[in-house]
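Quick notes on the structure that follows.
Just one protein chain is left out here, and the rest sit where they should.
For reference, chains read A and B in written order, and residue numbers begin at 1 within each chain.
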Amino acid sequence: MSDAADQPAEDVARKVDEGALGAFASGVDTSVDYPLQVEGLEKSFGGITAVDGATFEVESGTLTGLIGPNGAGKSTTFNLITGMLKPDAGTVTFNGEDITGEEPHQIANRGMVRTFQIARELSEMTVLENMMLAPKHQRGEALWRSVMPGLRDDVREQEEELLERVWEVLDFFDIAHIAEEYAGNLSGGQRKLLEMARALLTDPDMLLLDEPFAGVNPTLEKKLLEHVHELREQGYTFLLVEHDMDLIMNNCEHVIVLHQGSVLTEGTPDEIRSNEEVIKAYLGGNV
Amino acid sequence: MGIAETYSRGRQFAIERPFALVLAVIVVVLLGDLLRGLATGQTQFADIGTLVWDGLMRGLVIGLAGIGLSMTYSILNFANFSHGDYITAGAFSGWATTYLIAGLGRADVGALLLVGAGGSVYGGTLGIGVLSTPLAVVAGIVVSGGFAIALSLAVDRTIFKPIRNEDGITLLITSVGVAFALRYLMQFVFGSDVRGTTAQPPSISLYFVDGTVFINAHDITLLVVASGLMLGVHVLLQRTKLGKAMRAMADNKDLALITGISTERVVRATWIIGGGLTGVAGYMFILWKGTLGFNDGWLLLLLIFAAVILGGIGSIYGAIAGGLVIGLTASMSVLWIPSAFSRAAAFVVMIVILLVKPSGLFSGRATA
Partner (left out) sequence: MSVRADFTDRIPGGDAGLIVLVLLATYLAYVLAGSVLGYTLRGQLNSIATLTFYIGVFAMLSLALNLHWGYTGLFNIGIVGFMAVGVYVTAIVTKPTYVAGGAAQVGGLGLPLWVGILAGMLAAALLGLVVALPALRLRADYLAIVTIAMSEIVRFSFLSGEIQQFQLFGNRVGFGGGSGLILDFAPPLEALFRGLGLWNAYLGFVDAFQVVVPRNPKPVVDGLIYGLLLLGFVAVFYWLLKRTGESPFGRVLKAIREDEDVANALGKNTDRFKIKSFMLGCALMGLAGILWLVPQGAVTPNFFRPRVTFFVWIALIIGGAGSNTGSVLGGAVFAAVLYQGPRYFQNLVTAVFPNFDSPSGFGQAISPLISQFDPVPFLLYTVDSIRQLQLVVMGLVLIWLMHNRPEGMLGYRKETASVIPLSRPKSMTADGGDDDSVRTDGGVDTAAEGGETDE
């Protein structure tokens, strides 16, 4: 009895040691050096130019930060990359393919997933339902397969597989204890964790995180960062928008600075930290 | 050079705004067909004139009633499906008054108050009309407006105010409940029959190109009253403090609140102005068409929505313009399509607008 009971626990322990995400990180495409390439992006709203010729690349397997003073165009750029807005000009290339102007769901299916700044949990659904929603290629998403008596068993099998993955991720993020809660009842920090956990379940190659640490307490923030670094070691690429400068400087390998809709400069945290233009931009000057 | 420039500008226009191009093509085709009909003598100018006049009248009613709907839609953020029944309620209250005054001493008071339910008394018999019984008609107009105001305020206070902050769908569904309650209560009290309300009014025949277009006294009354009220609303919005506050609120509620505008006061003003216009529109509609039934307002409602959406929710001038367009569409569409589909034509216009430019033709101009 004790053997059988110990084994599964050891398995989980070993998996977490190794970075359990091997279990659900099937095939991170590390063959492309720069999974995300953005060139000459432009977007105007009425008379206001939000993004004005932004050009940059994100290197594979890195944690890259996107910073800039308020109004620099970070959120708009994010939305342009992920398809929620269509650019007026410019291109977005992902894993070598041009994805400019594609719909958000198409882009997400290619392996680029984003989280939202204000966590958009599906509040009338439980955490578990939120998580079960995320994985791709669910056979049961075809209506007839879910309904037809014989075919439903196939779907049931896949649901069971997905359920295991979901619980693994819940364990990884330590939110297993709130699994049955309605997402609307979660605290702010828990919602952030859910947002990230859910994004992870889509099996992405690259994650775009929109201010994931805003409003998160320091302990949780530390934990989250550990997870992010672990994931990076697995081969995931991250593009991170954040206001917390220390966080960016201490964690990102590469930093891109946006100002007034275009890239002001980019480089390592040390290079950016001492860059006069960046300091001026943040202090509100026109560079 | 001029031609080349026009061509390239035209091409630019077509590429950037394909919908406008399609619309232009449709209008051209329709006009072409119309001209052909005129040239061959199939259609007469006078027929067109009659239809245009008819559409104009209808449009005035729809526009007048639409002002209230547009205002409540934008300031209170929900589509009020009971609006049609305020029209009917205004109409019944006004006409009961008219019947009472016109028929006092000549018919049973009860029958008069029920506007001749069950055929107990006929408007024609009483000789009701704007020139024959002016006092009765004027009193009717006043009462219809007043009653509609009272009704709107009462319904708002008891039914909409407690759930003011719920989402638009909840309020919409609630308004459907109000519509049911009002309409079938009116049917219960006033009966299901459609009754003729007026005697034949005096009319003038205008000679128009190749035939006559008839314009009667009630048409003129509608024109005068509707235009007068619309002008009054315009003055109110542009010249008074309240009007400014209303425009501000329709434009940007939160911002307006910050400036210290009392929301409830504006809301009440919305219901009062909207309600008054709606009630009078109801009365005038019946005066113009000469018959009254409990469904009349409800049957107009979708057309009014069409007008409001076309003109842009929140825009008073849009409601008026939209009303005229919808009225003319419904009326003139018989020139091209079978008459059974004339209302459908107006609906199609609305659906197209919703799909292509939901903010309406006058969007970006709020309550201005």
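Quick notes
Everything that follows uses one rule, which is that a residue touches a chain if its C-beta (ideal position, glycine included) is under 8 Å from a C-beta of that chain, and two chains touch if they have at least 3 such contacts.
Because the structure is a prediction, the values reported are computed rather than measured.
Shown as candidates are B:I159, B:L206, B:I272 or B:L361; the residue that touches the absent chain is B:I159. Checked against the hidden chain, the listed residues A:L128, A:L209, A:V228 or A:C252 yield one contact partner: A:L128. Note on the undisplayed chain: of the listed residues B:V142, B:A181, B:I215 or B:L242, the one touching it is B:A181.
If you put the missing chain back, the residues of chain A touching it would be 2, 4-6, 8-9, 12-13, 16-17, 20, 82, 84, 103-106, 108-109, 113-114, 116, 120, 122-126, 128-129, 132-134, 136, 138-143, 146-147, 152, 155-156, 159-160, 163-164, 166-168, 171-172, 174, 176-180, 182, 189-190, 198-199, 202, 217, 219-220, 222-223, 226.
In the full complex, chain B touches the hidden chain at residues 78-79, 108, 110-111, 113-114, 117-118, 120, 159, 162-163, 166, 168-170, 172-174, 176-185, 187-191, 302, 305-306, 309, 338, 340-341, 343-344, 347-348, 350-351, 354-355, 358.
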